[in-house]
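Reading through the structure tokens given below for one structure.
This view holds just a subset of the chains, kept in their places.
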Amino acid sequence: MQFIGRKHWAIAEGYIPAQSAFTEPALISHETACILNAGEQAAQVRLTIYFADREPVGPYRITVPARRTLHLRFNDLTDPAPVPRDTDYASVFESDVPIVVQRTRLDSRRAEVSLLSTIAYAEP
Amino acid sequence: MQFIGRKHWAIAEGYIPAQSAFTEPALISHETACILNAGEQAAQVRLTIYFADREPVGPYRITVPARRTLHLRFNDLTDPAPVPRDTDYASVFESDVPIVVQRTRLDSRRAEVSLLSTIAYAEP
Amino acid sequence: MQFIGRKHWAIAEGYIPAQSAFTEPALISHETACILNAGEQAAQVRLTIYFADREPVGPYRITVPARRTLHLRFNDLTDPAPVPRDTDYASVFESDVPIVVQRTRLDSRRAEVSLLSTIAYAEP
């Protein structure tokens, strides 16, 4: 596939629990944006984070190489600012080439891990 | 992004368990509609709740300010009427500007928390 | 809303675990198709179930009244045949008026309940 996807994506739900019952990295509570760039050109992605009661933060600048997937942990974002824990947020992705975006959360506030995943909204 | 999203959204599934194994607000069983308004103008949203065996209730009137996200708990709705617990429902959102809607449920009837999340249906 | 939705929907995943750790009906393992008919006319829906290794079964005939939601348990279908347990299936919905379809599974094979939910595929 040369091109699959869209350039604009939105995820209306975001929340990173501050708490985790584990210290093992794979099981710490986290939110991930899974980005697929199936094309032949690197994708330059601008990510903006929206909040309930303050101005948006961003853009975070992310590169996804050609023919690669990037599973980006919101927990790891630092520039221009880390994503606050225990806080509702939403996110918008703007790419210069078509990509596919999906969102996953692993919640391990309790010893029993919960998972959720949702395809992001693709602007036609 | 000036505009991302659609004006009409529907969520066919809704159910707030009356029971919770917790009293901590973040872990009480709840249903949330996450609404993102990434635009430059406040969104006036009309929400209607549909049931299996009675007439729809609404509109609930919700404002999402420009460049903000609102994570609306169905549990908290009161006007024109609270959403009954342990009852199947569905919901339709009509906004005057483009928004993005996603739905999440945290189910804590059992001590082990379950999560689900789904992008809402966007009317083209 | 007079009309929201589409007439043709598909759910590629289906599986009803035969096992349940509970006898309480709300917690028995089940699969639900949540159907919303927000329009002013009753929806006549034809449901067909597809399998891995045998001919499809159907149509199951379902009516969703105007301005109502129906949360249909696949477990309860009997005519023309019950849905076999522990068996992979998929489903296609054909309605005479626009509807919205979403799918939910509650899996209680283990004492810890798992939930999943997905918007169905809407044929444009």
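When the chains are written out, they are named A, B and C in that same order, and each has its own residue count from 1.
The criterion applied here is as follows: a contact is a pair of C-beta atoms (placed from the backbone, for glycine too) under 8 Å apart; a residue touches a chain by one contact, two chains touch by 3 or more.
Here the structure is a predicted model, which is why all the values come from computation and not from measurement.
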Subunit number of the complete homomer, 3 shown here: 4
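The working rule: only the chains that are shown with their structure count from here on.
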Gap in Å, rounded to a whole number, between the CA centres of chain C and chain A: 30
Gap in Å, rounded to a whole number, between the CA centres of chain B and chain A: 21
Touching two or more other chains - residues of chain B: 112, 114-119, 124
Interface residues, chain C side, partner chain B - complex: 1, 4-5, 26-27, 32, 34-36, 38, 67-71, 100-102, 104, 111-119, 122, 124
Residues of chain B touching chain C in the complex: 8, 10-13, 15, 17, 48, 50-53, 55-56, 86, 88-90, 92, 94, 105, 107, 109-110, 112, 114-121, 123-124
